[in-house]
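For this view, one protein chain was removed and the others were kept in their places.
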Amino acid sequence: HVFWKERTQHNPLVLEVCVDSVASAAQAQQGGADRLELCCALSEGGLTPTVGLAKAVVCAVSIPVFALVRPRAGDFLFSEAEVQIMVDDIEALRACGIQGFVIGALNADGDVDTAAMKKLLAACGPLPVTFHRAFDMVRDMRAALATLGTAFGANRVQRVLTSGGRATALEGAPVICSLAATAREHGITLMAGGGVSEHNAQRIASEAGVVEVHCSARASVDSAMGFRNTAVHMGAGLFPPEFSHKRASAPRVQAIKHALSAAE
Amino acid sequence: HVFWKERTQHNPLVLEVCVDSVASAAQAQQGGADRLELCCALSEGGLTPTVGLAKAVVCAVSIPVFALVRPRAGDFLFSEAEVQIMVDDIEALRACGIQGFVIGALNADGDVDTAAMKKLLAACGPLPVTFHRAFDMVRDMRAALATLGTAFGANRVQRVLTSGGRATALEGAPVICSLAATAREHGITLMAGGGVSEHNAQRIASEAGVVEVHCSARASVDSAMGFRNTAVHMGAGLFPPEFSHKRASAPRVQAIKHALSAAE
Amino acid sequence: HVFWKERTQHNPLVLEVCVDSVASAAQAQQGGADRLELCCALSEGGLTPTVGLAKAVVCAVSIPVFALVRPRAGDFLFSEAEVQIMVDDIEALRACGIQGFVIGALNADGDVDTAAMKKLLAACGPLPVTFHRAFDMVRDMRAALATLGTAFGANRVQRVLTSGGRATALEGAPVICSLAATAREHGITLMAGGGVSEHNAQRIASEAGVVEVHCSARASVDSAMGFRNTAVHMGAGLFPPEFSHKRASAPRVQAIKHALSAAE
Partner (left out) sequence: HVFWKERTQHNPLVLEVCVDSVASAAQAQQGGADRLELCCALSEGGLTPTVGLAKAVVCAVSIPVFALVRPRAGDFLFSEAEVQIMVDDIEALRACGIQGFVIGALNADGDVDTAAMKKLLAACGPLPVTFHRAFDMVRDMRAALATLGTAFGANRVQRVLTSGGRATALEGAPVICSLAATAREHGITLMAGGGVSEHNAQRIASEAGVVEVHCSARASVDSAMGFRNTAVHMGAGLFPPEFSHKRASAPRVQAIKHALSAAE
């Protein structure tokens, strides 16, 4: 990974692009991405890519390709069986030439699941490792950084991808900024991700105080199908809930008033 | 509206809360809202409230209640028949004690539809008027502010609600800030709205440079129903599209790289 | 309502079309609808229309127009304030020439809320009344039919709109069919609605054994806007849940096996 390290020395701001197809990978490299995070099913937040996709993408680009390892959508509390699936997938992906991994596991209290992480890290061997946005679901971000920096040996987890525990990195930028000292102390690079676009990337990097940014930079591409049956949906729909309303909350109004008073 | 104007003089930051029920209206006032925007169907972005709801909310709170007037979701290009529906609804809502209106109409080119606006403004009579987030769909925001400030008489449209043409007010804050001088020149107050929360309200007010902020400050409230049939959905579902992919875009990656280089 | 009654005598199958705009109302009449259900916000399952919309639609068509009265999406357990809002809206809509109402209210146990219904029925005066799909959320459909047929006087509630307690009328057709005798006993007409299309209308009518069918018969119409800002969403998004998975259920697999064994 000499090429990539040299690059980042000359250009202190690293852009990782998350892709789920060969076409996206090629576009990302062409646009100047420094690194790829490879996954499938971005609409679910990303799942482990197959070996077929991994081989094709590793072959198609010259920049480093890290693979996301996440066996399903939903929470990050993984069963024994799911941890073993991730271990097996890591081994299969290493054989495809993947150059790094993006992993994460929590326990039910919202702390890093160190037992699961040790198994995943053992499977990753010497390859670089990023802890993914499971970080945004932890109970205590500072404690999680300490765990990631110390529980597995120094510099074993080099990087954390985070939106600061908020819906987007722009929303969470002040939180990310507040974590900088703790991250540095533990030798961990914070990479800001979640809703990054050409309109907000500069603000996010600056307000979050990070040197790495993660985006998917996607545009909608119309299908090349001439014949279209629009009566069929392959994916599952999302339906508005029948048994919960949204209601204005006096405490939230008060909190917003209070936040505003700080702006005056 | 003396009460309300006095209030805003003492507290330069005004908080408008958007509500679609009596319960939300009461919560909003209790939390310290300075003004309500009343609508129905917030999940569609808000539609015109009924007279029943308007009477109940006007009766339930002492702060000013402005009514949104929007006959359907979707674009802001309204037919003759739809403009007449809005005129009739404005008249009916005035009879309920509504103290201001929130309206907007565009033509197909993305400019303010001055002919429609004149009819709506005539129906509003002397009541204060806000131009709603149709503003975020205009082709040229500066031109739209000039139209709103001059085409209907000075100070006829006092306020514009905007997210700066972006998905949220936090995203659009720099754009809103860039409009401040033009708005001031035309005697128009910019109110920032779209995704405002207790976590970002202060940043938005400060980065957008506004003195009015609009939020809904809602929390999910579980239904009080004991018996629940979960097999039925009353609302329409949203389905992932079958005939458009999302693909990484080299120009977007490049634009994000470029934006980041400005941060260094 | 003589015109409408005569019509249904000559054509035993009545088609009600649910509309939320003047344009839809005109299309529905032109296509041969026998009656309209007027509402706003069909994407939420329909809410009370405004008086502006009611006047315009009553004026635009010659077939009977019934108004849906539902102050918000979600459950059908209404507060005192919400019942009063519905009463006020019924009165305002009667003044617009609306010829019938579509109402419904449940208590927390999933039974018809007779106290609320009495207030709503009083407001409806002599106009015909349909009980809406709140019926699909009741605990016991036969008991609900008995309540609707007896608690408010004979023939006060003439009609029940239902999908048989399932997601669509096609799914619920056997359930609707099983309710026919009870409905007839109480002088109530069952109208099948929920996902009715040109492809399934005949099957639904036949398998449900009904003489009235309800549909919206909508097609997507592209906006006439030339300028489009696609960065902004006015409506709220739906997000996949993070804290619930879907998992195959052994009892459900078994139940499906059992159902299939009946088909052999």
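Order of writing sets the chain letters: A, B and C. Residues in each chain are counted from 1.
Everything below uses one rule, namely that a residue touches a chain if its C-beta (ideal position, glycine included) is under 8 Å from a C-beta of that chain, and two chains touch if they have at least 3 such contacts.
Note that the structure is a prediction, hence the values are computed from the model and not measured.
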Hidden partner chain, touching residue among A:77, A:146, A:177 or A:219: A:77
Touching residue (missing chain; options B:91, B:111 or B:242): B:242
Among C:126, C:153 or C:251, the residue in touch with the chain that has been omitted: C:251
Missing-partner contacts on chain C, residue numbers: 12-13, 15, 17, 19, 21, 23-25, 27-28, 30-33, 42-43, 166, 170-171, 174, 196-203, 205-206, 213, 215-223, 225, 228, 230, 232-240, 242-264
Residue ranges of chain B at the interface with the undisplayed chain: 44, 72-75, 137, 238-245
Where the unshown chain meets chain A, residue by residue: 20-23, 40-53, 55-56, 60, 71-75, 77, 79, 81-82, 84-89, 92, 106, 108-110, 133, 136-139, 163, 165-167, 223-229, 231-236, 238
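Everything that follows uses one rule, which is that only the chains that are shown with their structure count from here on.
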Between chain A and chain C, centroid-to-centroid distance (C-alpha), Å: 44
Distance from chain C to chain B - Cα centre to Cα centre, in angstrom: 30
Two or more partner chains touched - positions in chain A: 238-240, 242-245
